[in-house]
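What you see is the complex with one protein chain gone and the rest in place.
When the chains are written out, they are named A and B in that same order, and each has its own residue count from 1.
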Amino acid sequence: MKRRVPLMMVFVVSLFMVVQNFVPLDEWNWIYQFLLDWTMIIGILSLLLGMWSLWKVHTQKIKRKSENYGYSFITLSGLILMLIFGFFPGSGGIENYWYRSFFYYIMVPIQATMFSLLAFFIASAAFRAFRARSVMATLLLLAALVIMVRFVPMGPLSPIVSDAAGWILKVPNLAAKRAIIIGVGLGAVATALKVMLGIERSYLGRD
Amino acid sequence: MTRRQLATYIFFGVVVILFAISVALKGFFVTFGAFLTLAIFSFLYDDNPYYKFAEHLFVGVSAAYWMCMGFWGTMVPNLFGRLYPPMVGPVIPALKDNPSDPFMLIPLILGIMLLMRLSSKAGWISRWALAFVVGTTAGLNLVRYLRSDFIQQISSTAMPLYVTNSAGFSLGETISNIVIFIGVMCGLIYFFFSKEHKGAFGAGARAGVIVLMITFGASFGYTVMARISLLVGRMQYLLDSWLGMIG
Partner (left out) sequence: MKHKLRFAAVLLFLPLIFSPLLAQEGEEMQDGLLAEMQIEPPPQAVITVAEDMPNDGGHKLTVRWEFPKEFTSSVVRFEVYRAYSPDGEFVLRGESPNDFYEYLDIGDREEESPNYMPNDSSYYYKIVAVGTEGVSSESEVGGPYKTYGQWFHTGKVPLLIAVILFCIFTIYFVLSAKGGKELYIRPLAGIEAVDEAIGRATEMGKPILYVLGIGTAAEIATIASFTILGRVAKKVAEYQTSLIVPCYEPIVMSVAQDIVRSAYLEAGRPDQYDEDSVFFVTNAQFAYVAGVNGIMVRDLPATNFYLGYFAAESLLLAETGNAIGAIQIAGTDQVSQLPFFVVACDYTLIGEELYAASAYLGRDPLLLGSLKAEDWAKGILMVLMVLIILAVLLGWDAPREWIRVNL
């Protein structure tokens, strides 16, 4: 009951999903759409689990007075305030001023800044790659260099560099990406099949 | 008080005054957005209380944000709106006269099953819901990957190795196609797991690694510029939206 039913369920549902791909009938498509909608709804409901975990982690930090526990108050206040604004009675939910302000002036700037940190991180990663000692790392570095300087004016060298960059992007780049994608595709299909057949069941836990 | 502490306090005081002026001139939220931007940037130097503040606030607010979005964007129209349409009438009037759909009880039940894992006794029942989600996606992936990552890749790799165009035989394109073909082959050899990479097979795998590394380098170089433009965007926010220094 604890394992057999879920495994059977996986088999039946996934088999349907595979077969429906070959059947253009409306009824099948209708069920397919339903299944997708259901998974989406389950996904949203599962957020409650996340909320619970977040709440527990931070309240426990506060209770135990762990290191930096003061910041847990900030997380919890952010969470509670945003939930109150998001479920503001009478405002139709997320259309109210506070919810939008929190989104535009707290979430958006932090999100964009985190993303822009990548500029520094990519530079430090590149710097480390510059000190590369192995042949493979040097190859990686050379290819990166050619691509990076392709728009830099270098007199008579410019057309050569830009041609080389174009060729690298169009030819070896394409070849390797294809090889990876084919491998990933096969691995993904095999994993999906193992899940279907119940061979891969680590996601169900062990007890 | 040491000189270092004094300097810190003075610096802190100046920052507070600057932000107070900014609040008065630009409003609280724009200033707060700028403060959070600087707080995140400060992580580049080291972990510090400002970063910790921004990080913790971000975690709390974003978790609640997605919860609300999921509720109003998915649960209301797709679950409640289909289960009992009159209920969502005040929020989405267009749905209120739709017939109710009892099938939508199933995801609700499965969702509740999933939440049962919070109980130590009935936790096992959450696996049913999990099985449903995993099964649906596994079936979907099986065909999707086979089609897009496998069959389509073969048909696009199987290009003519002898290329002619309007001007006759094209040496450049011919070489490119041959390199692509050999590159894909060697890459695939590298991804063989059940055969030892020795002899000719090993040479093929090594050639595969070379092609992979060139590609990683190219992707890396290609992304550098894109990331720098993100940074420019952030600087513009600080200088323009906050300090009004541009335009």
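One rule holds for everything that comes next: contacts are C-beta pairs under 8 Å (C-beta built on N, C-alpha and C of every residue); 3 or more make two chains touch, one makes a residue touch a chain.
Remember, it's a predicted structure, so these values are computed and weren't measured experimentally.
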| item | value |
| --- | --- |
| Touch with the omitted chain, as defined above, among B:31, B:78 or B:157 | B:157 |
| Identified contact with the non-displayed chain, of A:47, A:76 or A:169 | A:47 |
| Touch criterion as defined above, residue of B:125, B:138, B:210 or B:231 at the omitted chain | B:138 |
| Interface residues of subunit A (partner: the chain not displayed) | 18, 21-26, 29, 39, 43, 46-51, 53-54, 56-57, 60, 67-68, 107, 110-111, 114-115, 117-118, 121-122, 124-126, 128-129, 140, 177, 180-184, 186-195, 197, 199-200, 202-207 |
| Contact set of subunit B toward the excluded chain (per top definition) | 40, 43, 46-47, 51-52, 54-55, 58-63, 65-66, 114, 117, 126, 130, 133-134, 136-138, 141-143, 145-147, 150-152, 154-155, 157-162, 181, 184-185, 188, 191-197, 212-213, 215-217, 219-220, 223 |
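The rule is simple: only the chains that are shown with their structure count from here on.
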| item | value |
| --- | --- |
| List of subunit B residues in touch with subunit A within their complex | 29-30, 32-34, 36-37, 40-41, 43-44, 52-72, 74-76, 78-79, 90-91, 103-104, 106-108, 110-112, 114-115, 117-118, 124, 127-143, 145-146, 148-150, 153-154, 156-157, 176, 179-184, 186-188, 190-191, 208-225, 227-228, 230-231, 233-234, 237 |
| In the complex with subunit B, residue positions of subunit A that touch it | 2-3, 5-7, 9-18, 21, 34-52, 54, 68, 71-72, 74-83, 85-87, 92-94, 99, 101-120, 122-123, 125-126, 129, 136-137, 139-148, 167-186, 188-189, 191-193, 195-196, 203-205 |
